[in-house]
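Excerpt of the complex: some chains, original placement.
The chains carry the letters A and B, assigned in the order they are written, with residues numbered from 1 in each.
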Amino acid sequence: MKVGIIGASGYGGLELIRLLHTHPEVEDVVLFTSSEEGTIFSDRYSHLLNIYDRPLQSIELEKLAEFDVVFSSAPAGVASKLLPPLIGKGPRLIDLSGDFRLKDLAVYEQWYKKQAAPASAIAESVYGLTEWNNDAIQEAQLVANPGCYPTAVLLSLLPLLKDGLIDPSHLIIDAKSGISGAGNKPSQMTHFSETNENTAIYKLHQHQHIPEIEQTIAQFTEKTVPITFSTHLVPMTRGILTTSYAPVTEGTTEADLFDCLKETYASHPFVRVVQETDKFGTNQVYGSNYCDIHVKVDPRTNRATIVSVIDNLVKGAAGQAVQNMNVQFKLAETTGLLHIPAFI
Amino acid sequence: MKVGIIGASGYGGLELIRLLHTHPEVEDVVLFTSSEEGTIFSDRYSHLLNIYDRPLQSIELEKLAEFDVVFSSAPAGVASKLLPPLIGKGPRLIDLSGDFRLKDLAVYEQWYKKQAAPASAIAESVYGLTEWNNDAIQEAQLVANPGCYPTAVLLSLLPLLKDGLIDPSHLIIDAKSGISGAGNKPSQMTHFSETNENTAIYKLHQHQHIPEIEQTIAQFTEKTVPITFSTHLVPMTRGILTTSYAPVTEGTTEADLFDCLKETYASHPFVRVVQETDKFGTNQVYGSNYCDIHVKVDPRTNRATIVSVIDNLVKGAAGQAVQNMNVQFKLAETTGLLHIPAFI
């Protein structure tokens, strides 16, 4: 397979390069850019010395059309312009931005403060939450790869909501993310001296992943539920931990929740359900495509606390994108993705 | 004033030493130990070279009785034995552990898995949440200094609960702490390589600060409410951020919540209420005795998100203890505590 990547110098792009390099079915990876044409990529990123010493290519439709797959990891608002002309022209398309995720254009424009992608492209796009949308992804010309937070949240909540084990009317989701989720562009918010030794809440009630989560809950569980969702930055590079709170429904036990999750993911190797544990953290999935889920019911309040962890750059971005590529090309879902987490 | 500290080698003790060193009314600080008698303290902690080069003293009632104040920052289960004989013998007592906080001995034993302090000592003790209990603290022979998490939680929630602005029946509290809260004893859970680049949830539904928060809510608002409270470790040394979620009561607006907090703390310099902000984090109180509070109401759900930040070792431990000492000795509450946070 020949793979093209648009927006390679973002962190999603760098992680795609890293994962595809050891993918057994990928023969060549070529990098495209809208602004840095000709740059020798290893001059910009020294970790790629002797690995990718070729220049970045300018984005041209004809060149891109020759690839089997084209990933885009450009920032929001870019893929909505670049990818639509490629639909049906040859390559399978996988976009890592939010441009094709929201089906309602007005909702996109409200939360992203940008012009939405063309309605026809959005109609064509398939939401790439692999474990839940496998059949549609197989056929998809354009995959809208899920956001990092939604991946962690949805994998842990969808089974419980679908089976009616938790009450969505009081659903609270508290998310914590490493700083790499903010991308590679320097800013005061990602400046080391102001980020280190600091845990902060940001974009309170304003995060663009809120409508993505709500839309997907509606899609797979037929429940329309406004969620409370907040996001925090913690001083580490990789990792997301989400802690969700909801009352259990009448008669539901902790074992019911555990069993539901366990059964849902019985044939899905990248989702691991953890029963007893004293400590449950992001380092147990670091660098890997796993999503680990843990659930407990507090008998004092009859509320469930559902916790999930992912590596935001892998399962929350590039890893899930490669998983979707595997599905599209009818390879084993795990091809090239069976890395053991780097716990330390 | 002459000050004695029991358990000086713990992090609460070290922070007491740091704060008392520049306190204008403190003339001498003497350190006591139950197990390291004779150790030159600066041999153990090199940052105290030329500052405290004297040996640790053994704990003897008669010696301790000569001090104006005795702080104990020994681990849970120690002060319950050491301090009761000193009550009424001269020094004002301030305990930083949880030993005298819970009024119900059975509750203590259930959550701490240790034997409770004598009932008479517990009856004597006054909960040292300075901004809420000033009058009682002035008279107290024994102050039970609040836990780090409860301080951040209670300062931000008590005004809103008391005024009936939020509905306690769906109160969710999600807390994040730096690692110093786990103390100075090495363990796998505090081992750098397993803590760095890791955000983790621990002691889920089991944390001993749960009954402390519930008891204090009952004490000051007359509301008995079982809370959902969870605790996370994030890879930084100092700082706690708590994010609390509750529905606002009928007719309550964001402005009502802000005004309530603002008015409650109008004459309390260490509690700062922050109105508009994009990012609200622990570094804005680092190293200081401030507790900053921020509140927003999500119009989509009519739920409030209430966020507070403290330095766990200062306002969450030693700083509040010194503030209580100031109150006991009728000094200005801020004496020796007006440090500007070390934002960087």
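Some observations on this one:
Note that in this section a contact is a pair of C-beta atoms (placed from the backbone, for glycine too) under 8 Å apart; a residue touches a chain by one contact, two chains touch by 3 or more.
This is a predicted model, so every value here is computed, not measured.
Of the identical chains in this model, 2 are shown in place, and the full complex in the file is built from 4 copies.
What we mean here is this: only the chains that are shown with their structure count from here on.
Put simply, the C-alpha centre of chain A and that of chain B have 38 angstrom between them.
Chain A meets chain B in the complex at residues 170, 172, 174, 176, 178, 189, 193-194, 196-205, 226-228, 230, 232-239, 241, 243, 245, 278-283, 286, 294, 296, 298, 300-301, 303, 305, 307, 343-344.
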